[in-house]
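Provided herewith is a single structure, encoded as structure tokens, for subsequent inquiry.
One protein chain is absent from this view; the other protein chains keep their places.
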Amino acid sequence: MSSQAATATIDHHHDHTTSTGIPNKKLLMWAFLASDCMFFGSLISTHLIYRLHPPPGNPSPRDVFDIPLTSFSTFILLMSSLMMALAVNAIQKGNLRSMRFSLLTTIFFGSIFLGGQVYEFTNFVHEKHLTITNSILGTTFYTLTGTHGTHVAIGVLWLIMMYVRSFKPADTAAHPLWFFRNVLHVAVMLGLVLSAMFSVLALVHTLQAGGSLGAFASHNLPLVAAFVVALVAAVALAKPQGPVHFGEANAIDVESMGLYWHFVDIVWIVIFTAVYLLEYL
Amino acid sequence: MRLYSLLPHFTRWGRAAVLAGATLLLTGCDLNFWRMDGHQSTIVVNGPVARSQLDVFYTTVAVTMVIFVIVGSVLAYATLKFRAKSSEDEHAEPPEQGHGNPLIELSLIGASVMALVIIAIPTLKAIWFTYDVPAEEKANAYEVNATGLQWWFRFDYPNEQINGVGPLTTSNELVIPAGRPIRINLRSNDVIHSFWVPKLAGKVDMIPNRGNFIWLQADEPGYFWGQCAEYCGESHAVMRFRVIALGPREFNEWVGRQMEPARTVKDTGDQPKAQFASYRTDWKRNEKGYSGKFDLNPLDAWRAHQEPEKHENAALIAKGKELFQAKTCFSCHVIRGHMVGGSSAYPDLTHVGARTTIAAGLLENNPEQLARWITHPNEVKPGNKMYVNGYLANNIQLTPDDVSALVAYLSSLK
Amino acid sequence: MSDSHASAVGHHAEENKFQIYVRIAMILAVITGVEIAVIGLPFHKWLLVSTLVILSAVKFMYVIFYFMHLRWDKVFCTVLFFIGLVIAGATMWALIKLFSVHDSIPLTISLNGVAQLAGLA
Partner (left out) sequence: MDATVKSHFTAKEEHAPAKSFVFWRPTAKTGLVSWLTTVDHKRIGFLYGLFALFFFLVGGSEALMIRLQLMVPNNNVLTAIQYNQMFTMHGTTMIFLAVMPLGAAFFNIIMPLQIGARDVAFPRLNAFSLWTFVAGAIIVNIGWFLPDGPPITSWVGYAPLTSKLYHPSHSTDFWVLGLQLLGVASIAAALNFIVTIINLRAPGMTMMRLPVFTWMTLVTSFLIILSFPAITIALVEVMMDRQFGTNFFEVSNGGMPILWQHLFWIFGHPEVYILILPAMGIISEILPTFSRKPLFGYPIVVFSGACIGFLGFTVWSHHMFTTGMGTVATAAFSLATMAIAVPTGVKIFNWIGTLWGGHLRMRTPMMFALGFIWMFMIGGFSGVMHAAAPADAQQQDSYFVIAHFHYVLIGGSIFALLAGIHYWFPLIVGRQVSDFWGKLSFWVIFVGFNVTFFPMHFLGLNGMPRRTFTYDGNLGWNTANFIATIGAMILGVGIAIYFGVMIYTYFKGTRVGRDPWDGRTLEWSLPNPPPEYNYHVIPTVHARDAYWYEKHHREEIAKETAEHRKEDEAHGGLHMPHQSIYPLVASTGALIGAFGACYHDFAVAITGGIVLLAGIYLWSLEGNEGYHLHLDEAGRPIEDPHAKH
């Protein structure tokens, strides 16, 4: 891909270099998603089959699940999908700033979802005594939702890399250190997400245990400090540095990523209904 | 090279091939290959279920043979007729570039579907017939439980309850009444096995956590070979069993004998004092453990096994019984009435002497093979649990004298 | 990169995507809310199950056709994805059916479990 041709208009829905007019990357992504349907299909089937034929002594999901929390996560994931769609929309119009903002919100929502899942898992293990080994429900539930969570985590990683990628300078020769900056930026973003996530989780746990804000701060100082440092670094690194090698021509990259992200969302739509809600009838 | 130029060679080669084939067949090999009437034949069968399955098979053979002959003839004809006969022919103008003919296609598709219907109808009938005992026969059916274990079979008779013990249990030889449908519940506690007596019925798998069953029926009394048909680990190949079908009276007599606790041989005083036999010890790994004589009339051989030996050595048997306890054999094997211990996870030996085979249909049950089994279990059946969990774990060592005492004891358990 | 976006042929549909996306997101959120509410309703079970299944199918379709842009893309993308979706769906259905026939009920089963989710199969 040559550097962005600011002069020519880019048609985002028709690629004249391909036989069908569909961009290669989009086609690849759709074919991959078709494959992923089968992947999650097998996994969800496994869960449902064991739910339909639980061995005696299996805990009842109703006693374990926490519908308000899961509904919240579902809502968050939906919103992340919205932001993802807006990010694609923005970059297709060449609006880099708006795209970055949307990507950051998507990352933000994605991380909340992941944090919610971490919270849910720890809660289930410690409070509800449902572990991955002690019952078939635990086995299939954690494997299914964990695999979905892994997909979300990969998505967040991808989003971060795309976000950072949008800072690649147009003239790499003029910025000999751009690559190290790039790696650093990815690391900072990862650190930011992780420290934020665990800070919030720690905060929630402290509050639930009746602790105060002060107690939280004193017990989790390194974590909070890491968060602050990462935040400052992230803001600093996001400062514009001249023209970048990212633009409308990259819309297809963002769009493919978006397809993946939305797919992860619809898988959750299915899981939410089939795994959680149906248990309550 | 053209075919006809090879013809003279072919006749010469052909004659040589026939000759070679004939010698091959006559020298020691058997003719069963062509007759297909081996002990596990699915072609020469002895029960309604196997017969129904065989009929379906014959239908498929007939239909596909007809298609094969037709399609094959056309193919052969086309190949011979249209082949370029010379190099000028090869470089001749290309033939007409025709693209196909929908009418031919459609009629061939139609014909294929018709052919499949001919197969499908008996198939469907047989699926329902072989699934479970026919309704009108249900009341007459006899129920047995079969469990596969690495690498042997346990058979329980839920209809024959022994006071204070539970159902009658035996292993590796399933005795059934002939002429009566048998419904067998198939279970497994370790890995997947499969229950297959080709002459009586096709196989059904024994799968952990699954309540499978099979039904079969023997037309008349007989002795049948069976085999575990699902790969179940190291010694799957030698996980075999036998089915003995008996007439109603004989079957009842057998049940009666089996319900009894283990037999004890009385010392009548005039028997010799413990005399130790010596058995062959130089067995090769995986050497054959059967004799041709047995095969000639296996059912009679089985009947003969039910009778106690003529000259039993009571002292030796008593010694064997002690050893069975001393060597920890009893910790696994049940010998009902003789000692307490053992579990259903190991073969019940209460009437082991009355069985024609040991080690899951692998060895003929005679003193020599019995001795071979208890001295070299791992060579006979690699990795078997008796060796791994017993001989290795309990460090069981047997002297030749121990062996002959144990053999005498086990053989006496008719 | 300029913010002004030169509109090429076939681009006009895009002008209002922002609005569309926000509206779809709202619909999705509402449906999710309805779903959560539905599970508490005192109706017959199969009715509730079908409602839930239909509602999530609707959400599913909204996301793939709008957020994932299928509606505006070449139909081939839709065909491609649906090949996978249909085969996966049919396989799931067949599997669940296969495990629900009497012959396949595992030996270790708690009966109330079957009753609980019988509506699914």
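We just call them A, B and C in the order they show up, numbering each chain from 1.
Simple rule for what comes next: a contact is a pair of C-beta atoms (placed from the backbone, for glycine too) under 8 Å apart; a residue touches a chain by one contact, two chains touch by 3 or more.
All figures in this text were calculated on a predicted structure; none of them were measured in a lab.
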{"item": "Partners of the unshown chain among those that are drawn", "value": "A, B, C"}
{"item": "Contact with the hidden chain (one of A:I22, A:I112 or A:A251)", "value": "A:I22"}
{"item": "Residue, one of A:P54, A:G94 or A:G155, that touches the chain absent here", "value": "A:P54"}
{"item": "Chain not shown, touching residues in subunit A", "value": "1, 18-20, 22, 24, 27-28, 31-32, 34-36, 38-39, 41-43, 46, 49-50, 53-55, 58, 132-133, 135-136, 138-140, 143, 147, 161, 165, 168, 172-173, 176, 179, 182, 186"}
{"item": "Sites on subunit C contacted by the missing partner chain, in the whole complex", "value": "76, 83-84, 87-88, 90-91, 95, 98-99, 101-104, 106, 108-109"}
{"item": "Sites on subunit B contacted by the missing partner chain, in the whole complex", "value": "24-25, 29-43, 50, 52-54, 56-57, 59-61, 64, 67-68, 71-72, 74-75, 78-79, 82-84, 89-90, 92, 94-102, 104-105, 108-109, 112-113, 116, 119-120, 122-124, 126-131, 186, 189-192, 194, 196, 198, 201-205, 207-210, 212-213, 225, 227-238, 284-290, 292, 295, 382-383"}
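In this text, only the chains that are shown with their structure count from here on.
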{"item": "Gap in Å, rounded to a whole number, between the CA centres of subunit C and subunit A", "value": "20"}
{"item": "Shared-contact residues (touching 2 or more other chains) in subunit A", "value": "none"}
{"item": "Multi-chain contact residues (two or more partners), subunit B", "value": "none"}
{"item": "Subunit C residues within the subunit B interface of the complex", "value": "103-108"}
{"item": "Complex contacts: residues of subunit B adjacent to subunit C", "value": "209-212"}
{"item": "Subunit A residues touching subunit C - in the complex, by the definition given at the top", "value": "4, 6, 9, 11, 13-14, 20-22, 26-27, 30-31, 33-38, 40-42, 44-45, 48-49, 51-58, 60, 67, 71, 74-75, 78-79, 81-82, 84-86, 88-89, 92-96, 247-248, 255, 258-259, 262-263, 265-266, 269-270, 272-273, 277-281"}
